[in-house]
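Structure below; questions to follow.
For subunit A:
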Amino acid sequence: MSGSGAPAVELDAITKRFGDVIANDGVDLTLERGTVHALVGENGAGKTTLMSVLYGLYEPDGGTICVDGQPRTFDSPRDAIDAGVGMIHQHFQLVDTMTVLQNVVLGHEPTDNGLVDQDSARAAIDEVCSTYGFDIDKHLDTRIEDLGVGVQQRVEIVKSLYRGADTLILDEPTAVLTPQEVDELFDVMAELTDRGQSLIFITHKLDEAMAVADDITVLRDGESVGTVDGASTSEQELARMMVGRDVLFEGQERTTEPGSVTLDVADLRVQDDRGLEQVSGIDLSVRSGEVLGIAGVDGNGQAELVEAITGLRPVESGTVTFEGRDITETSRRDRIEAGIAYIPEDRQSEGLVQEYDLVRNALLGNQTIEPFVENGFVDWDRVREHAAEIVAEYDVQPPHVEADAGSLSGGNQQKFVVGRELRHDPDLVVASHPTRGVDIGSIEFIHGRLHEMRDEGMAILLVSSKLDEVQKLSDRLAVIHEGEFVDVVDPDAVTEGELGLLMAGRERAAADGGVER
Partner candidate 1 sequence: MSVADYAAEHRLAVGGGLAALAAVAAITLLDLPGADLLTVGAAERSLQAAMPIALAAIGGLYAEKSGVFNIGLEGFMIFGALTAAAAAWLISGESSITQGDLWLAILVAVVFCALLTVAFAVLTIRYKADQIVAGLAVWFIGLGFGPFGATVLWGGVSSPTLPNVNDVVIPGLAELPVLGRLLFDTSPLVLLTLVLTVLAWVVLYRTRYGYWIQAAGENPEALDTAGVDVNRVRYATVIFSGAMAGLAGATLSVGIGSGFTGTGVTMVDGRGWIAIVAYLFGNYNPIGAFLASLLFGAMDMLQIQLQTVGISLPGSITGLFPYVAVLVVLTLVGYTRVPAAVGEAYETESE
Partner candidate 2 sequence: LTGDGGDGDTETDTTDGGEGGTTNIAIVSSSAGFGDRAFNDLALEGLENAAEEYDIELQQVEETNQSNYGTVQSRLAESQNPDYDLIVLVGYQHTQALETNAEEYSDQRWMLINDHIERPNVGGYIWANHEMSFQAGVLAGTMTTRELTHEGNSNDPDGTTVGFVGGVDGALINAFERAYVAGVEWVNKDVDVRVGYIGNYEDTQTAANIASSQYDAGADIVYQAAAAAGQGVFQAAQEANRFAIGVDADQSVTLPDYQDVIIGSAIKRINEGTYRVAEGIVQDNWDEVSGRNVLGLDQDAVAVVLGQAIGSKLPDAVSQNLEESKQAIVDGDVTVPCTAAGCQD
């Protein structure tokens, strides 16, 4: 650690291209020692890329990195680690089958006669833990897969500290945490900066940024829009910087009234792959011509709920009723045929076959639907037409149906999936993060489509972690926490602050909004 007054990290005019995409375009950033510097921006703004450059994962196409006032080039994370930079990725870099101890020392194992010296490893980790007040020592011999995400995250941090990091990059660390864990994380962050550590904190949640950061840098389309003081900025200012214009929170005018109940879910319980209950007795119903939004921190059972409704995951108990028919036990294919469309959260691995061109992808999910398939035989000409229509209507770029799905950008992939699912008049659309990774123009288009379809009498179940999105689109808004609905509110009548409390699992004092159930 240097005692000089030089900033912990200085990034100067960092540029990074991926083919035609300029992920970072001359970005500057200064991280002062002993402070938290937040990095915010929309999906794809270039936050992760910038940090990967700093961590030696990517070689920048231009610009310089200074650490402790020294110019540096990092060829690999090892170089960055040696310079005292550590990174906690969005997806943890932990080996599930190994113990906490083994993970922490991986690559930097103390040895004794060729064997890993367990005692000195333990002692060194203990020292890190006691210095910063971590409580993972009791887990040292537990395997990562047996620990919750919050603990895993702390293991990641301890791992970086163990390797001598004095600058830590935290990439969306709160996305996977419960509010309580978020608070604990913030305590840890405060402890770290008190001890002279410097932190870069990537987040989508502006209130979080304002709460913990000394400085906030906003990225938009790969460029730095500016750096503001964390204490004195406002959410409105940040949002404007991020999106480039004032963010509208306009309500939607409905043209029709909701009709009969299309989807009804009663006392549903669902387990995840590891057999842990993720949905713990949820009741919900969606009428035709209505959007029910589900808001919540990722990982609170949304994914399992959606999969149970769409037929991808068996339920433990409870029922799913669609248009009066009990479909709890029917196959996914039956549900597709019955008219349930599904925009999956993971377009890359579920919504599209990467190696297929768009024509073949247009058949995905429609394998038994006429007129694309008759008597088991595929009418490829019809499918091709269908694909061309989706591409045209949803402005998929490049506009060639022969393009492989994998060659499309994420946003265009998403548009194609949304188009495919919405084009043939389903009765229910289950939309999971429908605009993730999609540019602003397309977001508005998709939002418009969803509202149009609602007005045509379709029932829509919308899951999104973007609060503005669920608030804007939903007629009713359910807040999910640890597999249960905390409350169902009127999206127009609730504030983000109230929603935040609900998502943290705290019931509101008084129910309002005149909502059913």
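Here are a few things to note about the model shown:
Just so we're on the same page, a contact is a pair of C-beta atoms (placed from the backbone, for glycine too) under 8 Å apart; a residue touches a chain by one contact, two chains touch by 3 or more; residues count from 1.
On how the list was made: all candidates are chains of the complex that A comes from, given by their letters.
Predicted, not measured: the structure shown is a model, and the values here were computed from it.
Every option in 1 or 2 comes from this complex, but the candidate touching subunit A is 1.
For subunit A in complex with candidate 1, the residues that touch the partner chain are 52, 55-59, 75-78, 81, 87, 89, 93-98, 102-103, 105-109, 111, 114-116, 275.
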